[in-house]
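This report refers to the structure that appears directly beneath it.
One chain of protein is taken out of this complex; the other chains stay put.
Let's look at chain A:
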Amino acid sequence: MSPVDLHPKDSHPQYERVGADVTMKCGSMDWDAAVTWTVNGTDIDESHLNGSYLILKNVNLSQSGQYSCYEGSSWHLKYQTYLRVGTPPKEPVLMCRSNNYPKGFYCSWHLPTPTYIPNTFNISVIHGTKDMVCEKDAMPKNRCHIRYLQLFSTVKYKVTLTVTNALGKNFTTLTFDEFAIVKPDPPESVVAKPVPNNPRRLEVSWQNPSSWPDPESFPLKFFLRYRPLILDTWQHVELSDGTSHTITDAYAGKEYIIQVAAKDNDIGTWSDWSVAVHATPWTEEPKHLTTEAQITETTSASTSSFMAPPTTKICDKGAVVGSGAVAVCWTAGLVMAAYSVLFI
């Protein structure tokens, strides 16, 4: 009789749930045979054995591994399996969005908690009575896209995502109208610049998101928000056309943070905010620089104005970034305080 009927390497792993009790038999060996079990090459203590069976109670994730059973004296490999401990899938999270209207939409998904074992995702899209194919994207994974065949449809789309693994399955469904999921990507290349000789202006410009295929027929409108770094409340401007705007009420000398969002003129929802840009309005070259040796660094118009209003600090910790300018600011503050005392 050939000693080993099984292939030493079992190509199908054994999947078990976290918390389950697992009993492994040593192939065709009798219960009372003398065997040795190993996990990942390490011997397993006899206390876990019931005869030649290996008993694992209340398994946890760390017990995943390669389990092998050897005949006692000959050390022939009698049985081998790869144990993978995991969980059945929870209800998946599914999101569908059209950032390229009217071309189509994409759906992306993920599991709220990991299962620790391989999962298969299956997505189906039904439009009225028609089944549509959602083409899987290479990157990122867990994403697929659909091209619209018809526009201005009154029939809803129904997307069902099923996730399956060796321990169970789960699913979720989304039903929506064509218009409800329209949400562009944020505007790109946002640039904010000071305006020469205008201490209260900032010129902001941006571009349509490159994923929006037809801004001519499907124009976007924009929402701009800005605030000086030292304040918490935003100011908002809604712009129905054009990809630029001049802020005319900026506080002189204060660094601003600016963001832009986009929306189709008529349907859908606002995009996320764009990457934030920082800018400080133009200031005059400061005139009282001579007395302190430290105040020699005047790199650009972004250093603080020496005509700052008395109620606000000249420099805030967060306002000026890098290049030793922080030291300059604090010193400048002290000098200003000294001067104002002298001139009272």
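Just so we're on the same page, a contact is a pair of C-beta atoms (placed from the backbone, for glycine too) under 8 Å apart; a residue touches a chain by one contact, two chains touch by 3 or more; residues count from 1.
Going forward, contacts and distances are computed from a predicted model.
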| item | value |
| --- | --- |
| "ALA-interacting subunit", "Adaptor related protein complex 2 subunit mu 1", "Cardiotrophin-like cytokine factor 1" or "Tubulin delta chain" - which is the UniProt name of the missing chain | "Cardiotrophin-like cytokine factor 1" |
| Contact residue for the chain not shown (choose from A:23, A:58, A:120 or A:175) | A:175 |
| Absent-chain contact - pick from A:22, A:59, A:77 or A:267 | A:267 |
| Residue touching the undisplayed chain, where the options are A:216, A:232, A:249 or A:285 | A:216 |
| Touch criterion as defined above, residue of A:25, A:158 or A:225 at the omitted chain | A:158 |
| Where the unshown chain meets chain A, residue by residue | 102, 128-129, 148-156, 158, 175, 179, 216-219, 265-267 |
